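Only one protein chain is missing; all other protein chains are in place.
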Amino acid sequence: MNVPVLNASGCLDALTAPEVAATLDAFVTKTVTPLPREGNPPPRIAEVDGWMLNSIGLQNPGIEVFSTSVLPRLQDLGVPLWVSVGGFSSSDYKTCCERLDDLDAAQVIELNLSCPNVDEAPETVVELVQASRSATSKPLYAKLSPATPDIAELARSVADAGANGLSLVNTLRGLALDQATLRPRLALGTGGASGPALRPIALACVYACANAVELPIVGIGGVMSGADVIDFIAAGASAVALGTVLFADPLSPARIRDELERARSRGYSSAVEIRRLAHGLAFASRT
Amino acid sequence: MNVPVLNASGCLDALTAPEVAATLDAFVTKTVTPLPREGNPPPRIAEVDGWMLNSIGLQNPGIEVFSTSVLPRLQDLGVPLWVSVGGFSSSDYKTCCERLDDLDAAQVIELNLSCPNVDEAPETVVELVQASRSATSKPLYAKLSPATPDIAELARSVADAGANGLSLVNTLRGLALDQATLRPRLALGTGGASGPALRPIALACVYACANAVELPIVGIGGVMSGADVIDFIAAGASAVALGTVLFADPLSPARIRDELERARSRGYSSAVEIRRLAHGLAFASRT
Amino acid sequence: MKGQHAVLGSGSSQTQVLGTARRERLTVVDNEAVGPYVLLRLERSGMEPGVPGQFFMLEAPGQLLPRPMSLCLAPPGELAFLLEPIGPGTRALAALAPQERIYVLGPLGNGFDLAVERPVLVAGGIGLAPMPYLSEALGGPPALLGFRSERHAEAARLLPGAEVVVEPRLVTELLPGEPSDILACGPEPMLEAVRELAPSAQLAWEAPMACGYGACYGCVVEVEGRYIRLCIEGPVL
Partner (left out) sequence: MKGQHAVLGSGSSQTQVLGTARRERLTVVDNEAVGPYVLLRLERSGMEPGVPGQFFMLEAPGQLLPRPMSLCLAPPGELAFLLEPIGPGTRALAALAPQERIYVLGPLGNGFDLAVERPVLVAGGIGLAPMPYLSEALGGPPALLGFRSERHAEAARLLPGAEVVVEPRLVTELLPGEPSDILACGPEPMLEAVRELAPSAQLAWEAPMACGYGACYGCVVEVEGRYIRLCIEGPVL
C-alpha cells in the first residue's frame, strides 16, 4: 500500500535521530519563526487520560540560522524535506517563505496556522496563507487547527487563497491538573493535546475537508498503527504524519508500513480502493 | 462540598427516568427548537477509543408542545428546571426565549450555541445571544463549543451580549469508521464526541474562560467521578453537568456526590478552597 | 406492531424504566463457549429476571458504554446471557473470567406479550438469545432456528427440540401455514421477512444503545414515519 508516511512537525529532530528520519517518506521540520525563540518554561509536557499535553512554545533557532546552518545538514540526510513555518503576523509568514523560496532543499512549506501554545495571530488564517502565497512559488500546505467551528469552510477559503495541500490537524488545547496541588501540570497552564484521543476528531476534520476541497491532505492526529492509517485514507487523506507515536516508539514508521503491507494482503489493495469504499457514502458529508 | 450537580442537555429524559432526575440539583432539558424535529436517521451512536459519538439531530417536540404539555409534567417532578433552546437563526432563539419568558417553571434558559449535528446558524454566536437577551429577562447560560479558536475571547463577547453564565462545553465533532466496510458508523457520517476523552479539552476551556470573565460556569465534558468534579471546580467552574456518564451509570449523581463528600474529609473543605488553590497560579492564563 | 407509539420527543412515553430496573455489580459464575457464541452466567444477587424479551445493560470492561443483552436463561440464583463476540464490547464480555464483577442494569424495555394462544418461536443467529427463557415461560412451544453455519447451529442445543436450518436454507421457509402467534428475534432482514409473512408477529429488534433507559435518543427506529426509542418502546414491537 503506497501511503507516504511523514513525521508531524515538532515530533522528530532528524539531526539527533537520523536513523528514524531515514525511515520516512519526507521529514517535516519543527516550526521555524523569523526570529529565534527559546520557547516556554518547563514543565512542558504531561500525560493525562490518553492525551499528551505539550507546551513547547515553538523553540527554534530562527529562519536565518535555520536556513544557513540547519537546512544544509538536513539536506545531507537525503530525505525529502518539508519546512514548517510559523509566526505572529502575515509579515512573519512572508519573511519565512521568502527566505525559503530559493532554497532547493525545502521541497514543501507547511504553514503552521494553528499552534495553541503561542498567542493567536491577529490576522485571519486566510490572510496568512495569502501573504505566504505572495512570497513563494513552492507548494504550500496549510496546517489547520481542529478548534474551528467549520473546518470545511476554512479549507475552502484556504484553497482559494492558494494553498496546495492541507495538513490536518494540529493539537487541541487541553489542561491537566496535579492531583495533589490542583495546579496546572504545565508551567503555562494549558497545552496542546495530541495522541490517540485526537484521532476521531482528526478523522472528522479530514472527512469534512476531503468532501469540501480537491487538495491533497496529510492526515495527522493519533496515528498509532497501520489500521489508523487506513482510517485516515478512507476518510480522505492521501498521506499521514506521525506525531506522539514517535515518542513512544521511534521504530513506528517501519512498523506501521509493515502493518499496511499486511493489510494489503488482506485485500485493501490500494489507497485508492480504500477511498472508493469510504466515499461510496458521499452524501454523508452533510454533517 | 457544595457543588451543584446537573445533567448535561440531551443526556437524560426526566419523564422516563424521574428517579434519576430527582437526584440532580437542576434538570436541564434536551434542546428545544421552535418547530418539532424528528432528528437524524439511525444509527445515531457509536463508541470509539474512549469517545461516544452521537448524531441525534435535536429530536424534540417543538417549543409549543414542549411549553404546553412537557414543561408542566416536568414541573410536577419538583426539581429546578433549566430549558435548553436552539435553532438555526437569531429569530429561532428569540421565538423560544419569548415563549418561555413568562413560564415560571423555566428557571434558567440555556442557549445551545454549539450543536455539531445540525448545520451552522448563519449568524454569529454573539448575535444569537443578543437576540435571546432581547426576548427574556430570565437568566441566560450560553453553551459554547470547544471548537473555537479563542474561547476566552468568545466568552468575553458573550458576556457583553448579556449572558448570565456559561455552560462549557458541548461536544467536538468526531468520526468513527466501521472496520470492515470503512464506512462511517453513524448514518450522517460525523457526530458529536463526548465522554472522558473530552475532559482535558473541557477543562482547558473552563480555565481560559474563568480567567477571562466573571460569569458562573457549568463545567461539562467527561465528568465521571468526584475527582473530575474537583478538577472542574479547580479550573474555575461553579457547578458541573453529567452527560455520557449518565448512560453508563444512572446512579452516578449520587455516587459522585458521595465521592465529593469523601474528598471533603480529605481536606478539600469547600469549592472556594479548591479554586483558591488552583487560581493561586493566575498568571497561567497566558496560554 | 404492538405497543402505543410515541408522538415525538421528550416525555412521550409513560414507561418508568428505572422503576422496575435495578443496577448491581454481579459476579461472573462462568463463561462457556456454545458454538461460536458464549454463554455468560452471572450471580443473580437481588436482580429480577423480568419478562422474556426484556434486556439488561452490561458493563463491558474497558468500554465507556454498557452493552444491551437479552436475558437468555434464568436458572435459580443466576442470570445468563448469550453473546456473539463481534466487536470490542462483546469481546470484553466474552473474555470475563469467573469471580470478575460487572455492573448490570435491568430488566429494561418491553418484553414479549405472553398472552398468546398458538406460540411459535422463530430466531436467526444470535437472535436465539432470548428464546430459551421465552420458551420456558411459554411451556416449550414449537421453535424454528436458522443459522449461517453448522458451527453456529451448535447453539441450538440451548433450545432442545427446535427445528434447525442452516444457510442457504432460511428459517422463514419453515414458518407454519396454519394461523399461529409468532415471537421472533434475529437480524433485521429476517424480521422484515417474518413480518411480511406474519404481520401480527411480535418482533424483538436491535439498535445500538447507549443508555437503555430513554436518556440518549440514540436507539431510535422508524415506525410509521416517526423515530421512537427502541429501549423504552421496544425492543419487542
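Read from first to last, the chains carry the letters A, B and C; within each, the first residue is number 1.
Heads up, the rule we're going with is that contacts are C-beta pairs under 8 Å (C-beta built on N, C-alpha and C of every residue); 3 or more make two chains touch, one makes a residue touch a chain.
Bear in mind the structure is a predicted one, so any value in this text is a computation, not a measurement.
A.B. asks: Which displayed chains does the hidden chain touch?
C.D. replies: A
A.B. asks: Which of A:Ser69, A:Gln107 or A:Thr181 sits in contact with the chain that's absent?
C.D. replies: Only one listed residue reaches the unshown chain, and that is A:Ser69.
A.B. asks: Based on the whole complex, identify which of A:Pro61, A:Pro139, A:Gly162 or A:Pro216 touches the chain you can't see.
C.D. replies: Spelled out, the listed residue whose C-beta touches the missing chain is A:Pro61.
A.B. asks: Please give every residue of chain A in contact with the chain that is not shown.
C.D. replies: Counting over the whole complex, chain A touches the hidden chain at residues 10-13, 15-20, 29-30, 36-39, 41-47, 50-52, 54, 56, 59-62, 65-66, 69-70, 73-74, 195-196, 244, 246-251.
Here, only the chains that are shown with their structure count from here on.
A.B. asks: Based on which chains touch which, is the overall arrangement a line, ring, star, complete graph, or other?
C.D. replies: Looks like a simple chain-to-chain line, open at both ends.
A.B. asks: Which chain has its Cα centroid closest to the overall Cα centroid?
C.D. replies: Measuring from the global C-alpha mean, the nearest chain centre belongs to B.
A.B. asks: Cα centroid separation between chain B and chain C, in whole Å?
C.D. replies: Computed from C-alpha means, the inter-chain centre distance equals 33 Å.
A.B. asks: Can you pull out the residues of chain B that are in contact with at least two other chains?
C.D. replies: As it turns out, chain B has residues touching two or more other chains at 50-51, 196.
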